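The complex appears here without one of its protein chains, the remainder shown in place.
Moving on, here comes subunit A:
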Amino acid sequence: MGEDTESSKGNHSFLRDYVTEADVISTVDSTTQENLLATGDKGGRVVVFQRETVSSLLPPTSSHLLSSLLPLPPLLSQPKGELDQVGETGESGEYNVYSTFQSHEPDFDYLKSLEIEEKINKIRWLPQQNAAHFLLSTNDKTIKLWKVSERDKQPEGYNLKDEEGRVKDISTVTSLQVPVLRPTDLMVEVRPRRVFSNGHTYHVNSISVNSDGETYLSADDLRINMWHLGITDRSFNIVDIKPANMEELTEVITAAEFHPHHCHLFVYSSSKGSLRLCDMRASALCDRHTKLFEEPEDPGSRSFFSEIVSSVSDVKFSHNGRYLLTRDYLTAKVWDLHMEKGPVETYQVHDYLRTKLCSLYENDCIFDKFECVWNSSDSVIMTGAYNSFFRMFDRETGRGVTLEAWRETSKPRAVLRTRRIYTGGKRRRGDVGVDSLDFTKKILHMAWHPEENIIAIASTNNLYIFQDRVSPDTQGPDLGSDTI
């Protein structure tokens, strides 16, 4: 398992028989405009994908290349059962690699004699303000702001430098010329614009850009800091749950996010399963929550694993800002911001694991942190599971569906079939038994396009992108219609 070179990563990652540790995708995020998708991996690299919006006049060979870069089944099924195979449409919407860059390097903390991993924990795009795109990427300790921009023109005709940039011999210059901008091949430039370092003693687990477009928060296990995007040498500590005596530590922060519209509100989740909504107008240090969302524990189902299983691994505001979506080990819950005493909806993601908690504790799988996402209209929620399965729940009907992100069973442009876990009763063909689930194939990271029905699922070192076959629009697909 050696380091791979940048050149080989993009083309040959699907040919390797083994997974290079460094290729494991650790985060995914997508932008609102320009259809960019970014993934970060354990090796500290960020890969940015761009969606092709040009209608497909692509020659067949290049399409083939694209599908060999990523398994790209472009068809998505809404939770309605099996769909018919759809023929080749050659339609646009495929994602290509736009840029790859090394965001973080391994580091060493000399004070504690500990390594700092280069693994990218989170990436967040900033709202676009000009032609360039900005994203924040973070490892355990340092957050960086990257500018991703395109260049398709190049100045030519300098008087003092030649084409390669070498200084010319003055004696050879006989006339003056005005440099002109000439179109060149499209180049994507990525430059680090800010480095926000030394803000965190513990491992950063979340970053969230504020709706004001100027600030963002970064959360580690015990503290949350607020930064200004333009200022790197200072940050404000807005939450600090570190006890005076570390011996009394029983709860840590697991995720945090700003409200999508109110720049003074943010929420953070804890390892005890509670959510705290904080208002920054109330005080500078938001140690006292404005609202505490907590579901009282069911005394009947208490076990040694109750607390671990209740630890929230991800929290997301809905797009309309009225609901919160949280994920703990076995369930996904939707909370109404106006109701603190419990979630309004609870979805069982993989309840069949409830009897296996001891084994999952033993192999550490019980500590896996699954992410969850909303769709653009907040009507569907999605989260990952094991065995390359992920789950989608329709909030209106309450029904859930299991889908699989696995290269062997899905070809490009094939329709996703729903899967079932066999938990008793009549066993159908294709049902998967609980004991045959592969717990090494976990879907932890995912993203849903903010406007369209396109999802990106990260499975180990592969990125799967699925989109709605009928129409990429926000309205639910009209299944049963034949051609697009």
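Things to note:
What we mean here is this: contacts are C-beta pairs under 8 Å (C-beta built on N, C-alpha and C of every residue); 3 or more make two chains touch, one makes a residue touch a chain; residues count from 1.
Keep in mind that, in the parts below, contacts and distances are computed from a predicted model.
Of "AP complex subunit sigma", "39S ribosomal protein L2, mitochondrial", "Cell division cycle associated 4" or "Ataxin-7-like protein 3", only "Cell division cycle associated 4" is the UniProt protein name of the chain excluded from the display. In the complete complex, the residue from A:Glu150, A:Asp240 or A:Glu307 that touches the missing chain is A:Glu307.
Of the candidate positions A:Val252, A:Leu265, A:Val315 or A:Val401, contact with the hidden chain is made by A:Val252.
One of A:Ser113, A:Asn130, A:Ser301 or A:Thr397 touches the chain omitted from the figure, and that residue is A:Ser113. Although one chain is not displayed, subunit A still touches it through residues 109, 112-117, 140, 201-203, 205, 221-222, 246-252, 254, 271, 304-305, 307-308, 311, 358-359, 361-362, 364, 367.
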